[in-house]
Structures are given as C-alpha cells and as structure tokens.
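Pasting a structure here, questions to come.
Note that this complex is displayed minus one protein chain, with the remaining chains in position.
Chain lettering (A and B) follows the sequence in which the chains are written, and residue indices restart at 1 in each chain.
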Amino acid sequence: MFGYILRRLAVAIPTLLLLIVFSFLLMHAAPGGPFTQERALPPQVLANLEAKYGLDDPLWRQIFDYVWRIVTDFDFGPSFVYPDRTVNQIIAAGFPVTLTYGLLSFLLAVLVGVTLGAAAAIRQNSWLDYLAVGISIGAQVLPNFVMAPILVLVFTLILGWLPGGGWSFSDPSFWIMPVIALGTSYMASIARITRSSMLEVLGSNHIRTARAKGLPPRKIIMRHALKPALLPVISFLGPCFVSMITGSVVIDMYFSTGGIGKSFVDSALNRDYAVMMGITILVGALTILFSLLVDILYAWIDPKIRY
Amino acid sequence: MTRFMISTALTCLLALPAAAATVAAGDELAETQQYNFWLLDAIKTTDPQKNTDVEGSDILRQLFEGLMNEDQKGAMVPGVATEYTESDDGLTYTFKLRPEAKWSNGEPVTAQNFVDGWQRAVDPATASEYAWFMELMNITNASEIVAGNAAPDTLGVKAVDDHTLEVTLTKPTPYFVKMVSHPTTFPVLKSVIDEKGDAWTQPGNLVGNGAYVLTGHNLGVDITMEKNPEYWDAANVVLDKLTGITVNDQNIALTRYEAGELDRFQIPAGQYPRLKEQYPDQAISLPYSCSYTYLINVSDKGREELKDVNIRRALALGLDRDIIVNQVLQGGQKPAYNWTHWAMEGFEMPDIAMASMSQADRTAEAKQLLEAAGYTPDTPLNLTLNYNTSEDHKKIAVVAQQMWKPLGVNLTLNNMEWKVHTDRMQNQDFELARYAWCADYNEASTFTDYFRSTGKNEGKFNNADYDKLLDEAVTSENPNDQYKAAEAILAAEQPLIPIYHYAKVDMIKPYVKGLPLENVMQSWYAKDMYITKH
Partner (left out) sequence: MTMIEHDKIKGMSDRMAAAEVRGRSPWADARRRFLRNRAAMVALFVLAGVILFALFGSHFAAWSYDSIDFSVMGSAATQGAPSMANGHYFGTDDLGRDIFARTVQGTQISLMVGIVGAGVAVIVGTLYGATSGYVGGRTDQVMMRLVDILMSIPYMFVLILLLVIFGRRIEMLFLGIGLISWLEMSRIVRGQTLTLKNREFIEAARAIGVPSWRIIIRHIVPNLLGVVAVYATLLVPLMILTESFISFLGLGVQEPLTSWGALISEGAGTMRYGTIWQLAFPLGFFCVTLFAFFFIGDGLRDALDPKDR
C-alpha cells in the first residue's frame, strides 16, 4: 500500500509538469495578450511590461523560470491584470472560500445522499422510495444556473432570511445558498448510486443468510450492508469533488463569493497568464490528491483490493 | 463649446464654494449614512495611475482628489486647486492649491505630490496603460517620455512652491482644465509607494487625499470605504460608509436591489419600461457620454466591397435604429446618425440628411444602392461582424443581421472576448466591428479626434480635410463650426455606422441624494451625497 502511494505520487509530478507545459503553450498560442488594451500601448511601455513579466524571453525559458520559481520559492508570480496583487495573494484569498463552501457541499451531498439512497433502498417501492427517486432525478438535471437565481429570489427577496450574495467566514448565513446550489445535484447522484448498490447488496447471499439467522434488520444494514454498498459511492467521490471546483464558477458569479472559480474564467478571458496557470496547477494537484485519497479509502473499506 | 475665457489672460477665481454635501431643505437625514452601489465586476486596482476602468475611476474619485472636481451638472469646480491662471498664449497653466488639504495620514498635500503622480503616469517604468492620457493633455515632453526618449523629470509640470503647480503645454488645449478631474491626474504620496511597493494600494497601506479611506477590498466580493477624518472638508461630508458590491449577473442585482441590499444598479436592456412603471421614482434614464457604432474597416486590409462608399451608406441606411432603441434597449437611448454624443457640452447637432428620412425611404435607398452594386437577397454580399461578448451586443447584432438580410447582405456574427476583439481591431483584422467610444472629457473633440488619420481610428479612415478641420478647431473662436463640418464628412464618407447614443439606465433608491443626475460624464462624488430617512 505504501509503495503504491509512493508510485502514485511519483506519477503526479510528471503529470503536473505536463499540465503546466500544456496550459502554458495553449495560453500563449491565444490571440490577444494580457496587455492588449483598448488603446495600443506605446512600444516602450509594452516593452517594460513584457520585461517585468519576463514575456520577452524565449518560451522554453519562460516555462523553465516559471517552474523554477514555483519549486524554489513557491512563487507563482504577479498577476498580469490585477497590478496590486500576486497570484499567491489571489489564490490565498479565493481558495479558502471555494474550499469552505466546496467541502460543505460535499458533506451535504454525501450525508444526505447516502441517507436518502439507503432509506429508499430499504423501503423499496414505498412512497419514500418514489419520493427519493423523484427528488434525486429532478435535482440531478436541474442546472445550478437555474437554481441559483431561484434561491436568491426566495430566500433573499421573498423571505428575507439570507443575504443575496457576498462572503464572510464568520457568518454562516452567507454559506447556505452557495452550498445548496452547489451540493444538490451531487447529493442526487449519490442518492441514486447508493440506492441501486444498496439494493444489489440487500439481494445478495450473505445478507439473506444474515436475515435467515434472525439478526435484527438495523444491525444487518449497519454492519453488513452499508459498507459494501458504499464502495461505488466512494469511487464517485473523486470526480465529484473535482467537478464541484469547476461548478464553483456558477456559484462565484451568482453569489459574489469571490472564490477561485470565477478568477479562473476571468483569467482565461483576460489573458492573465499567471493567475490562470496558478489555478490550473492548484486544481490539477487537488485532482491528483483527491483521487489518491479516494483510492486509499477504497482499499481501506474493501480489503480485497491489492495494490 | 464656447470659449470660457475671453482673449486676455484671466484668473479664474472659482467663485462657487467647493460645496460638499448640501442637504436640501426639508430633507431629514437617515440614522446610518451608508451607500451600497453595484459593481459589475471586480475592481482591478486602486492605483490612480494604473486604473483603466470606469468602475475603478468611480472608486478612485472617493479615495483621491484631483485639482478639480465636477459638480452635479458636470461643470469644473475646485478640488485641491482653488484657482488657476492661464497664460496669454494658452501654453501655461498655474494652479493654486489649498493649503488645508491633507493626506489621510495627516501630511499636507503639496504641489510636489501632483508632480510625482503625473511623472509616474508617463514614466515607462510604471507601465501605465493610461499614459496616453497625459499625451492627450499635450503636456510638454509627455510623448517623448512615454516613448522612452526623455527622462520622466523633464515633464512639463513643476512645483513652484508647496502650493503652486505650473503646467506647460506643447499647444493650446482649450479643454485642458476639463481633464484634471480624471483619476490619471490624481496626486500620490511617493514616500508610501516607495515604502510599500506594489502593495501600496491595499487597505491599510493606501494613503489618499480623498474624502474616504479604503478599509477593505475582497476581490470579486466587495470594496469598502469609510469617511476620512483628515479630509480638508470632512466637516461637510455626510456619508459615513461606502460599499461597492460586485454582482456579475444583472438579474440577480435587480433581486438584491429590491431586497434592499443595493442602492443603485444598472437596469438590464429591455427592462426599463417595466421597472419605470413599477417604480416610477426609482428608474432613471440619463444621457451618458458614449456612442455605439459598427466600425467599418476601410484600410488596405479591409474588404474591397466596403471601400465603395455606396455600400457603406447602404449598410447605414438599412439599420432601423428606432427599433433598436425602442424595442431592444428600451432605456431612453437615442438613435444615432452621427458620431459625437448629442449631450456633449456646447455641441450642436449637425443636420444629417439620413436622420430626417423615414425608415421606409432609407430602406428603399439602401436596397437600390445594393442592387446597383449587384447584391440582392439571392446574390447577397457576405460580411462578418465582430462583437465582444455581451448580452446586449448580441441582441443588437442579431437584429442587424435580420434587418440587412432582406436587403441582400448576409451577415455572419462573430462573437469573441474583449481581448481578442481589441487585438483584431488594432490589426485591422475585421470587416465590421462593434465599438463604442466614451468621452474622456466633456467636449466634442474627444469624439471627433478618434477619426483623425493619426487618431485611434481602427478602421483607418483617412481624410485630409477632416484632419485640417480638427486642427483649426483647437484655436477656433467657435469650434463647433469645425465639429459640424467634420461630422458632415463622416456622414458623407460613412467610415462607421452610428447606431445609438448611450443613456445611463439605472435604478436608484429614492433616499439617495446628491448623485450627479445632470452630468453627462456620470462622475459621482460620495462627499456630495447623503441618505434621507426611509
């Protein structure tokens, strides 16, 4: 297991490098540069800007310097579009926000999703089952850019319970709508997965045996059924978390939360090479880390798996 | 604009008191004096010399104060300067600064602070994207410094003493004084910049001389400012707290406005009539000094067909601007047949034949012109329109496409983000391009200069008579004659298809007082504002 983790980490480094080079080249191939302005800049000013950001070096040199600064100083450079800020500052400000509402949505999705899915499976074909299936399918296909404005309308304007946007780490009322808007569709997916795998497990031989032996149903479910039924849920968690980070674009746009999702889209549109690279690397690293964590969790729950 | 000075040198003693908020009789002030305004996007910087955005300028006018401010009607009123004199030849301006002006750290504001700010703007080392503004002001040596051929300290601005600033120009510039309320010309405290580096603009570091200090700035969330006790006129400042709230989606902004979280926001296209009916005292539409157009590329790189003036004229005739204004935008914008915004100070609208035709006649003529050139709906002229991403630009482009189709013009829409759009315009890599020009100062030349052969002029319109007229306008007794003649050339040559003149279409809570509703530049100063009881 330990060797496996090491091997996975060893692959992670070339992967990240590849990602850096690939995004770097893509970005520099794009028409329009970071300093494309409504008025073309005087050549001297442009030359100064390019020198300041190292854009006058050959491309291979730029990539090398970029990676070198990250490795030695963990410095992602200054932002091209926000002249007062460095990429480190922008990420340091936005990432905790994204992580906060992202993790909360993740928790919501897993806890509610698993409960709903398991309950539906145990009471298969009851009203509860139909309700759960209905909710999960409906929520799964409702795009969050439709849900977000409805939430603001209901909770901010009509009920007046929650602030319509903004962010504060000290006031959870700012967290609620982002978490609901982001977490609901994943909650639905998890409920669906849990339900069908729970049904499969409940129909399997060892549960039937346990039932025949007269064990109380509660114990059967908690002890014998839930754990194997969760395996498919766990392999879903990795991609789920990553696409939550992507989905945060919608949250940042509708709720003005100031997370990194919006920063990423802005940086791509504004040719803010540095911020774009910084966030891509961050999310790439998270993707790798999370899929590794999920694999470890998986191995822990299912001892049959050998690495 | 009629000259504001006669022929001899003249001291403009600015008679008006530099009034801060004057609370109207009968208005009762609210307990909390807080103003929450809407921002479409994150504020990129609070550095006066590095800012390039309109929203950034709104913030900077609260944090800093220039030589002059604008009053509610857009006239220039004293800021840090109390008076100025202009030399006989119009080449030297001397500003007297008020001695009581202070920075937010208590230091006095001196003429040297302005010199530092202005030199900083042109210094290529600052790499200010608005360095051109100093060139536009015609300050001595500005262009040489920007080009890297002269040292920044050779700029034609000097501190005669602590409270006297002298500016020398390369040529008479009648609108010069109107430019010194622009954020690029704001003073800076150099010692703070030297000490803090690029981080000097962050809350806590930033030292300004405006009526407010920066207390918080969360990128993409909000920016907060509080009253500056060191401001020289702090006693007359009423509003205590300002918050700029970023809401990327205008429809959400409306919801939050109705929920009371925003005091002002911009109405989405097409919603003004409905909101006006629902909130007659809150929905407003004011002239705003920008013009919307489709530029035509008439350069060598442009399409051969578009070099035919008849085709350009046909395209201009074929657009039903009344439909665009009344049925798409619906916000009190005005249909445009010329370039300069109709509300620019002193500008008189020239007579343009196309403006007084009926749309039926225009369409008929357009059809005729295109037919004569061999284009009909069956053998259409294929053209491409570039526009930058925006819901409103998209709507207008779709409408234009449908209006031109029956005339024999097949328009392909090419949507791209701003950076690419700009880049392609600057390289004359377009056929038709959506563009809008906003006034840098309140005088018609800010528009007409665009189409000079040496101007920004991305379509590369080149007309010697046009250039000559504008040269004459600078020293003309009544420059409006020249502007009119210049507009007539544009109307005859049609290097652009004017579409509409902007209006600022906003919702404003009735308890917000002191916004400059009659200033076509829409520059607002929180120090002049207050909130009534509600």
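Assume contacts are C-beta pairs under 8 Å (C-beta built on N, C-alpha and C of every residue); 3 or more make two chains touch, one makes a residue touch a chain.
Only a predicted model underlies this, so the values are computations on that prediction, with no experimental measurement involved.
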Touch assignment to the omitted chain, from B:58, B:129 or B:249, lands on B:249
Pick out which of A:179, A:249 or A:274 touches the chain that's been left out of the picture.
A:249
In the full complex, which of A:71, A:141 or A:212 touches the chain missing from this view?
A:141
Among B:416, B:474, B:489 or B:517, which one touches the chain that has been omitted from the display?
B:416
List the residues of subunit B that touch the chain left out of this view.
249, 251, 254-255, 268, 270-271, 274, 323, 326-328, 330, 389, 391, 394-395, 397-399, 401-402, 413-417
Write the list of subunit A residues that the hidden chain touches.
11-12, 14-15, 18-19, 22-23, 26-27, 29-31, 137-138, 140-143, 145-146, 149-150, 153, 185, 189, 192-193, 196-197, 200, 203, 231-232, 235-236, 239-240, 242-243, 245-247, 249-250, 264-265, 268-269, 276, 279-280, 283-284, 287-288, 291
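By our rule, only the chains that are shown with their structure count from here on.
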Write out the stretch or stretches of subunit A touching subunit B in their complex.
30-33, 35-45, 47-49, 52, 78, 81-85, 90, 93-94, 148-149, 152-153, 156-157, 160, 163-167, 252-254, 256-258, 262-263, 266, 269-271
Which positions of subunit B touch subunit A when the two form their complex?
41-42, 44-47, 50, 52, 124-125, 127-129, 131-132, 146-148, 198-202, 218-222, 245-249, 251-252, 255-256, 258-259, 261, 417-420, 422-424, 426, 456
